[in-house]
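Here the complex is missing one protein chain, while the rest keep their positions.
Letters A and B mark the chains as written, and numbering starts fresh at 1 in each.
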Amino acid sequence: MSPRDLATVLLLLLAAFFFVAGVLGIVRFPDTLTRLHAVTKADNVGLGLVVFALLFQADSFLAGAKLVLIWILVLIASATSCYLIAGASLLDGDEESG
Amino acid sequence: MSQLFLGVALLLVLLLVGGLARVLQGPTPHDRLLAAQLFGTTAIAILLLLAESSGAAGVLDVALVLSLLAMVSVVAFISCSRGRGAPE
Partner (left out) sequence: MTLEMLFDMALVGAVVVAAAYAINAPVLIAGVFVYIVFGVLLSLVWVRLGAPDLAIAEAAIGAGITGAIVLDAARQMGMERRRNPRLRRWPGWLSWAATAAVGVIFAGVFLTVSEGRGDLPQRVQAELPRVGVENEVTAVLLSYRGYDTWFEVGVLLVAALGVLALRAPGESPARRFRWDPPAVADGAADMLVPGGILMAGYLLWQGSRGPGGAFQAGAVLAAIAVLLTLLGRPPIARVSDRARDALLVVGFADFLLVGLVAVTLGGALFEYPPAWAAPMILVIESAVAVSVAVTLSLLFAAGGAAGDASEGGVP
């Protein structure tokens, strides 16, 4: 196995760990804000590791750039979404009833 | 290598099915929305893995569109619940 493939495998396993942790968090954590914390890990780090893993296999600069662009777009969407959800959740007083 | 990509994609699909229960359980709409948001990202990861394992054209463009529009549903929910006409 070439070093590039090895890096891909390791990074993918790490990414899978983050996605498992994110879903476990969303199912098991007690309230909205802790669940939100779990989701952001899977969103930002999990997908980032997948992108990083696949970059080692990209055969052209353009394909790699597309992968990175997808990650950047998800970072923008995820950061904004989680800010909006957290704000709305606090305004509704979820943390008291949750 | 492409088998590994498919295997991880399979794991992500199973995770998605398992986590869907949270959308039903809530208890607040924000919990449901968070779970839906996570599955959007999961689907993007699955698409990246499928693109790499199959090499088919256009699969990355699907992921690109999904990531570009990942925010729209969240903004829709917030503006419907916070904006004019929101249930008090």
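Just so it is clear, contacts are C-beta pairs under 8 Å (C-beta built on N, C-alpha and C of every residue); 3 or more make two chains touch, one makes a residue touch a chain.
Fair warning: this is a prediction, and the values are worked out from it, not measured in the lab.
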Displayed chains in contact with the omitted chain are A, B
Name every residue on chain A in touch with the hidden partner chain.
-> 73, 76-77, 79-80, 83-84, 87
For chain B, enumerate the residues touching the unshown chain of the complex.
-> 3, 6-7, 9-10, 13-14, 16-17, 20, 23-24, 26, 29, 32-33, 35-36, 39-40, 43, 46-47, 50, 56-59, 61-62, 64-66, 68-73, 75-87
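Basically, only the chains that are shown with their structure count from here on.
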Where on chain B does chain A make contact in their complex?
-> 1, 4-5, 8, 11-12, 15-16, 18-19, 21-22, 27-28, 30-31, 33-35, 37-38, 41-42, 44-45, 48-49, 52, 60, 63-64, 67-68, 70-71, 74-75, 78, 81-82
Chain A contacts chain B in the complex at 5, 8-9, 12, 15-16, 19-20, 22-23, 26-27, 32, 35-36, 39, 42-43, 46-47, 50-51, 54, 57, 63, 66-67, 69-71, 73-74, 76-78, 80-82, 84-85, 88-89, 91-92, 94, 97-98
